[in-house]
Structures are given as structure tokens and as C-alpha cells.
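Complex shown without one protein chain; remaining protein chains in place.
As written, the chain order gives the labels A and B, with residue 1 at the start of each chain.
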Amino acid sequence: MGRYLLRRLINHVALVLIAASLTYFLAAISLNPRANFAGRNPPVAASSVTATLNDYNLNPDTPVVVRFAHWANGVAHGDLGRTVTGGEVNDEFARRVGVSTRLLLIATILGSIGGVLVGAWGAIRQYRTSDRVTTLASFFVLAMPVFVIAVTFKLWAIDINDAVGHKVIEYTGEYDPGLTGTGEILLSRLQHLLLPSLTLIVIQVALYSRYQRSTMLDVLGSDFLRTARAKGLSRRAALMKHGLRTAVLPVVPLLVYNVVLLFTGATFTEKIYGWHGMGEWLVNSISTNDVNAVAAVGMFTAFVVLIAGLLSDVLYAALDPRVRVR
Amino acid sequence: MAVQTPSVQPPSQAPAAPGDQPARRRASGRLRLTAVRFSRNRMALFGLVMLVLLFLMAYVSPLFYKWDYTELDFTAFQKPPSGEHWFGTDQTGSDLFALTARGMQKSLVIGILTGLICTFVAAAVGAGAGYFGGWTDRSLMWVVDLLLVMPSFLIIAVLSPLFQGTTWLVFVVLLAAFSWMITGRVVRSMTLTLKDREFVKAAKYMGVPAPVIIFRHILPSMASMLIIDGTIQVGAAIIGETSLSYFGFGVQSPDVSLGTVIATGTPAAPSFPWLFYFPAGCLVLICLSIAFIGDGLRDALDPNSSGAKARAPRTAKSTSTEGRTS
């Protein structure tokens, strides 16, 4: 088993490296960091721009293979290079992972629990009004691109704030840097957290509830649920103890997969609500021609996909006695 | 973007086992049965009518509508909807209805083309990998793994300057290239199951060559899944396209898509909400109708899928019970 896992890990690491390298090449070829210095006031001398770009390993005139070699050497030593403004990509990276984690933690927990409950409840009450309403609602949410949801919430928040007369709901940034007291800072953070969390929760509940509803429906017709009832369990007890427990198993790995992917998938939410997380970086690094940052994000995305896959596989094996590795 | 993955279909099964008595059904009867089942699903019917109306709005309304999307009305800047300008105007005096219709044209075409390419590639790769197995399978699945690990949003975004000067068709190809993998995997696993089905084995033992088996027996057996999935892919592609375009990484000017129309309207939306709500509403309606149609198709084509199966009592296996409309 060890050998198998190792082989699989090597294969996956190779995939990540290939993905990251490809991303670097594409970014290095098509993005032009020199453009960032154009139109500056006062204008920057061409020679000094070139010097700066050379310093950051961002000069488009350097052959791309040479730049790649330099970059790859740095990556091998744990250095992701310099951003277009001269900062360390590593520092920016760490900061942004922190921001994304703070944003995602509450939203994913609530979203997952909510999704499972709504889905299971819908399945149990199949074709009753409550099931129809939740099904319709999740269809609606899934038919909306995230940016539409986020912008709509933002517009609603503005309306509410206008109606109340002062800013109850914040929609830009992570916190208000002007505040001092602990309580005030905490409150401000919560105010800022509300809208992006709500966006993420709504989307996750809609998605996970679809999965949960369909696995739960499969279980509802199962023989073992009939056995549980034939033993003398009430419908409710049988559904909870035998039905939900079995129906959640296949959903959990899927859920974990999607949650992990959110680390770079919360792009729209972060961008629209001005949270400086990994997702926002993805958009901003391209807009600012930040080649090294783009490569870092690309590598991180590939890595996240991998971890998500591995984690959900391991969970699947750990949770289900039918495939549990002894 | 990650949360918008197309839902994965459970492998479809053989059509419902009919009663033990020979039922009188013909080929055309089957088509009619599908149509009857579909039309009994009110949501699906609503989706179909809605989509037809949206198509008419996109392609027919410009023929008689007073304003062209390139025309500017210098007497009306940021005017709310009226008889003159159905969806109002923006800050340059462009007519929003004309713009939206034009954007929908592009978005619909991109969605349909992407869905078609994507389904075709998924069917070809998945069936080939599943049926031939061995090295064919391993190398094709490696490509799938790689594409799944690649940060698709990032790569399309990075490459967006490339199709700025050329054609949006490059964008379609890129969108399709990154969205067929999950379906491909489903097709592969269905092929693996079908390969062991007795009618496929019977053909093999008759001496029928492998490519003929794939096209005569295997792909037709999953036609319903491919149709349903293709529909869902169209929706997913439209969401993907508008999301990218919203951030300026998708359709480039002078082309107009719903994403760019919404993006232009968003900054002014707090004061002039129609600039956001009208195009965004049209986008949501398109995706919602497609989702409803996909769901209706699943019920009509694949009555044995998990949803319909759980609906029929297991004890009376000769018939399925009440229809969806109850």
C-alpha cells in the first residue's frame, strides 16, 4: 500500500509541476509587466524600468526559458519570486491564505451543515411543498453566476443601509482599519463578514443539498431502511439512524472536495467584496501583469485540486466500512 | 467558479422493465412518450417556453426594435425603462435592451457551441478510454487529470489578450477544453459498465469490431445521459463565459456579451439599478430555463434515474407510480 500511495503521490506531484510550469510559461509569454510602468507620472526612465524588471526576473526581453530556469530554481528553494511591485511573493501568499481562511471558515461549516440538512429534509418530504420550494430555490441559486449573487446582495445591502440611515452592513474589505477597541473591531469584522459569508453559504447550501437530496432518495427506497422499520424503529428513528447516516457517507468526500477547492474558487466573492484573499489575487495578478504571482496562484490552484482529491479519497475510505482500508 | 461544476449524472440504466405482458410501443411511440413525460413536467415546460422567448428576444427583436446596440441617444442618459427605451439607457445613452439582446446573442451561441464540443469530446475520449482500456485508458485519463489540475480560469484569463484581436471562437475552444473532463470520466465509467453488459458481450462474441460496437451499442445506450449532460453544459458554459467576461477576461470589445454588459452596468447600479438588474435578470432566466429543461429531460429520457426510481414503490415493480405533476 505504501508503494502504491507513493507512486500516486509522485504522479500527482508531477501533475502539479507540469501545471505550474505551463502556467508560468503562458503568463510569462502573454503578460507584459513593462506596461505597468508606462504612463507613470513622473515618467520612469526606460533603463531603470529594465533594471527593476531584471531585478524581479520579470523582463519580457529576457528569453522565457532563462526566466523560467531562474524562477524554477527559486521555487525549488522555497522562493516564489518577487511581485511586480517588488514585494516577496511568499509574504503576499501567506497573508492572502490567511485572509481566505478567515473568510471561508464559518461559511463552509454553515454551508455544509445547511446543505446536508436541506437536502435530506427535501428528500424525506419529496414532492411536498417544502421540497418543491427548496428545490426551486436551489435551481435559482445554481442558475446564477456568483458575481450576480454577490452584486445583488451588495445592492440590497446598500438599500438597507440607506433605509436605516447608517452603515449596518459592510460590503468592502475585511475590517475597518480606523477602529481601536476590541469589541468594536470584532463587531466591525462581523459586519464585514456577513455579506461574503452569506453569498458563499447560499451557493454551498444550494449545491450540497442537491447531492444530499439525491443520495438520500436512493437510501429512502433501500431494503435496509425497511429492515430497520421491520425491527420496530419508528420512521423518524430509522431515517435518522440508518438513512441519513448512510446517505451522508458519499456526500462527505464530495463536500470536502468542494470546500477545499473554494480556497481559490471564492474569486468572485473576494473580488466583489474587496477581501484580499487568494481568489482576488488570481484576478488582480493578471490585471497587474504580475507573472510570478500568477504562477504562484496557478501552482497553488493545482495543489489545492490535488489535496482536495486526495483528502476526499482518504475520507471516503475512512468513513465507509465497505471500503475501509484495514 | 469551482462551485459551478456541472452535476454528475448517475449512470443510466436500461429502460424501465415493462410489465410482463407485451406492451404495444413503437419507435415513434417512444419519442412521443418522452415528449409526454417532458410536457407533464411544468418546470421543464416553463423552461422551454422561456428559452424560446429569450431566443426570440436575442435574435428577432433587433429586427424591429427602434434602437441599435451601437446607437447612442444623446437625449437620454441613464434614463429608467420607458416605452422609448424598454430597459432604460446607460451613461453614454446606449439603449440597454438593444445591448442586452446583442449580448444574449453572443452568450447563447458561445454556450451552445461549447456544450456541443464539450459533449462530443467527452463521449469520444470517455468511450475510447473505457472500451479499449490499457494504455489508451491510462494516457487519456492522465490528460483528464492534468486538465483538472490546471487552473482553468487563470489560464483562460491569461490567454485572453490573445483572442482580443482575433475571434471569440478561440475563447469557445478554450472554454470547451476545460469543461469536458468530468463528463468524460462519467462516460468512461458508464462504458466500463456497458462493456460487461450482456448485449455488448453478445456483439463481441458475434465478431462485431470494436469501433462498430462503440457507435452501434455503447454510445446510443448513453444517449440520454449525453443529451442531458450537454444541456447542463450549455448552462455551465454560459455561466463560465459571462463570469470571465465580467472581469474582462472573456469576450473582448467590439464583441458584446451579457457578461460585458453587466460589468459595464455594475458600477452605476446603486443609483441606476436597471443597468444591473435587467441584463443580470436575462442571464439568470437563460440559465434557469436551461436547468429546468435539463431536469425535465432527465425525468423524460431516463425514468430509471435515482429520482424517478425512488418514486416508484419497490413492491409493485411492473409500473412506476404517479407522475411528477401530482
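Observations, loosely collected:
One rule holds in what follows: a contact is a pair of C-beta atoms (placed from the backbone, for glycine too) under 8 Å apart; a residue touches a chain by one contact, two chains touch by 3 or more.
Going forward, contacts and distances are computed from a predicted model.
Among the names given as "NADH-quinone oxidoreductase subunit E", "Fe-S cluster assembly protein SufD", "Peptide/nickel transport system ATP-binding protein" or "GLPGLI family protein", UniProt records the absent chain under the name "Peptide/nickel transport system ATP-binding protein". Screening A:Leu249, A:Leu262 or A:Val304 against the full complex identifies A:Leu249 as the residue touching the chain left out.
Of the listed positions A:Gly78, A:Gly165 or A:Gly232, the one in contact with the omitted chain in the full complex is A:Gly232. Mapped onto subunit A, the interface with the missing chain covers residues 1, 3-5, 222-235, 241-242, 245-246, 249, 313-314, 316-317, 320-323, 325. On the side of subunit B, touch with the chain left out of the figure occurs at residues 14-15, 17-27, 30, 197-199, 201-203, 205-208, 216-217, 220-221, 313, 315-323.
Here is the rule we use: only the chains that are shown with their structure count from here on.
Mean C-alpha position of subunit A lies 23 Å from that of subunit B.
Of all the residues in subunit B, the ones that touch subunit A in their complex are 1-5, 7, 10, 43, 145-146, 148-151, 153-155, 157-159, 161-162, 235, 239, 242-243, 246-249, 262, 266, 269-270, 273, 276, 280, 283-284, 287-288, 290-292, 295, 306-307, 309-311, 314, 324, 326. Looking at the complex, you find that subunit A touches subunit B at residues 15-16, 18-19, 22-23, 26-27, 30-31, 126-127, 136, 139-140, 142-148, 151-152, 155, 158, 203-204, 207, 210, 214, 217-218, 220-221, 258, 261-262, 264-265, 267-268, 271, 282-283, 286-287, 294, 297-298, 301-302, 305-306.
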